[in-house]
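Just passing along the structure, written as structure tokens.
One protein chain is absent from this view; the other protein chains keep their places.
Labels for the chains are A and B, by order of writing; each one numbers its residues from 1.
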Amino acid sequence: MLHLAELSRLSISEEEIEPLKKDLDSIVSYISQLNELNTDGVEPTYQCFDMQNVWREDEIQEFEAKREDLLALAPESEDNQIKVPKVL
Amino acid sequence: MKIADKNTKAVDLVKAALAKAEEYKDYNVFISMNAEAALAKAAEIDEKIAKGEKVGKLAGVPYALKDNYSSHDGNTTAAAHILDSYHSPITATAVAKIEAEGAIMIGRANLDAFAHGGSTENSYFGPTKNSADDTRVAGGSSGGSAVATALDIVEFALGSDTGGSIRQPASFNGVYGIKPTYGAVSRYGVVAMASSTDTMGCFAKKAEDVDLVMSIMAGQDAKDSTTLPDYWTKNLDEVKPAKKKIGLIRDCFGDGIDPEVAKIVREYGDKLKAQGFEIEEFDMPILKYGLAIYYVVQPAEVASNLSRYDGVRYALRSKDVKSLDDVFVNSRNEGFMKENKRRIMIGNFVLSSGFYDAYYLKAQKARTLLINAYNEAFEKYDALLCPVAPTPAFKLGEKTSDPLTMYLEDAMTVPASMAGLPALSVPAGETEAGLPVGAQLIGRAQSDQLLLSIAKQIEDSEAK
Partner (left out) sequence: MSEYKITVGIECHVQLNTKTKLFSAVDNDAVDKEPNSCVSPFDYALPGMLPVLNKEAVHKAVQAGLAMNCKIGLESRFDRKHYFYPDSPAGYQITQMYKPIIGAGVIHLQGFDDVRINHAHLEGDAGKLTHFDDYSLVDLNRAGTPLIEIVSEADIHSAAQARAYAEELHRLMIYAGVSNGDLYQGNMRFDVNTSVSKTDELGTRTEVKNLNSFRSVERAVEYEAARQIALLEKGEKVVQETRGWNDATGKTTGQRSKEGAADYRYMPEPDIPPVVLTQEYVDKVASEMPAMPDFYREKFEPLKLDNSEREAILNYPLLAGRLAEVCEENIKLAPRVAHWFSGVLLAEENLDKDFSLATAAELAELSEMVEKSELSSTAGKEVFIQLYNKKNTSKTPHALAKEMNLLQENDEGALEQIIDEVLAAPECQKAAEDVRNGEMKAIGFLVGQVMKKSKGKANPGAVNKLIQKKLS
């Protein structure tokens, strides 16, 4: 549980652990019924339709949001950069 | 749909919509109103009309926008605290297209935060109430949009449907709700939930209104590589079923289905029969696994898509920050709803090393089997008929304690989502208690207009 929370960058308090574990256990046991299905030799589907080679030409485009618009969103900034607590 | 012209002022349409919104304030339909900008836009349209200039196909028509579509009007909150201060500098393609035709957004409609839920109770801004019974849920996640349409505040509303988020609230509120074919409408600018099944659709009270709005929203978009070439181009009356045969999915009428719901949907089948359709019952055993497939794939994509909400570049950054990790953990912890967190954790579980093959890969293989079963069915039928949800709208708070019970609400909507198929929730009737119930029509890919034309046939026959 704590490892999952760590991977998810969430924190769980002591009293949250048990009920959350119960929820996740029941969901995991529900999805585990997929094991009843024989999927030998079946290709997975990652995208519904067989599209391929959707790409663009290598040309610079203008965007609706400019640099100033984006940087204005930053909770903290300095010298046109986004400011965060020191990265170790 | 009432469109502004020489006799109908856009400003009056918008004022009427705003007044209705005020009247139904207690239903908690909107997260934010857009009154000032809406009236200004309406005045512009009226001026154009007065000058004899050309106006769009939706000139002056007020609409409600699910609050997960980006636009410059108001904050795009996705009903989550982590985004409630986020003012988007970009416009979703669907919004840009609708508004280019003159539609006017009067307010941003409530939803389950990040569209995670089937009741609109998981909103940071509180639940939306059902239009027919205010002690019951609106359905979700596009609850605000469905109720705004049902209460006649607006004539149409935009929603998004990843596993039933348009169809189920449409059913609970007695309006049309369409989940188009995956890739019919651009996802650009809509807060992503599960990218491989996210679709953008709408609510309205008439099939032809749905068709009009969708014909405008749909189309290939260079900004979304999964959009399909334009196909939403026909006149509904010209769309004809090839076989005049509809398959009734027997598996969807068994245990766990409210008898009244089953009865109303079967009766809708009878109406189709009366219009010359052959109705045939058939089995699709794989459907039993549809929900399990969905609750592997969807949380995985959710966990991935919600990674960007990290408190670094925009919106909420926790005040309680001593280190970089605090920025991530505390912002996310404060900003996400409980259900968001649950899905993130399930998603990270099924993707984590050692479990990927057993869950994620397995589910994607099962998804192939599901798609194969649909393909087989469409060799025989023009469309499939089943309920939208197992029950009518349930009581507020009734299912919030157990997530799995809430997930079971999606059992009949998620299979079409996993296969990318178009599915339409049609208002089919009411229970004894006066709760609306929808029937679901599912078609092969890109047959969206066929579903609408079938529904319109029934609608027309009842109007006579």
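Just so it is clear, a residue touches a chain if its C-beta (ideal position, glycine included) is under 8 Å from a C-beta of that chain, and two chains touch if they have at least 3 such contacts.
This structure is a prediction, so every number in the text was calculated from the model and none was measured.
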item	value
Sole contact to the chain not displayed, among B:V191, B:I264, B:A439 or B:I458	B:V191
Contact partner of the left-out chain, one of B:V137, B:I293 or B:L351	B:L351
Subunit A residues that touch the omitted chain in the full complex	7, 9, 46-47, 51-61, 63-65, 67, 70-71, 73, 78-88
Residue ranges of subunit B at the interface with the undisplayed chain	68, 70, 76, 78, 83, 86, 88-90, 92, 187-192, 194-196, 222-226, 300-301, 303-304, 306-308, 310, 312-314, 324, 328, 348, 351-353, 356, 360
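Criterion: only the chains that are shown with their structure count from here on.
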item	value
CA centroid of subunit A to CA centroid of subunit B, Å	21
Footprint of subunit B on subunit A - complex, ascending	4-5, 7-11, 20, 23-24, 26-28, 30-37, 39, 42-49, 51, 54-56, 63-66, 69-70, 72-76, 82, 84-88
Subunit B to subunit A touching residues, read off their complex	86-87, 89-91, 182-183, 196-197, 222, 225-226, 228, 286, 289, 291-293, 295-296, 303, 310-317, 321-330, 332-333, 336, 341-342, 344-346, 348-350, 352, 358-359, 361-369, 371, 402-404, 407, 418-420, 445
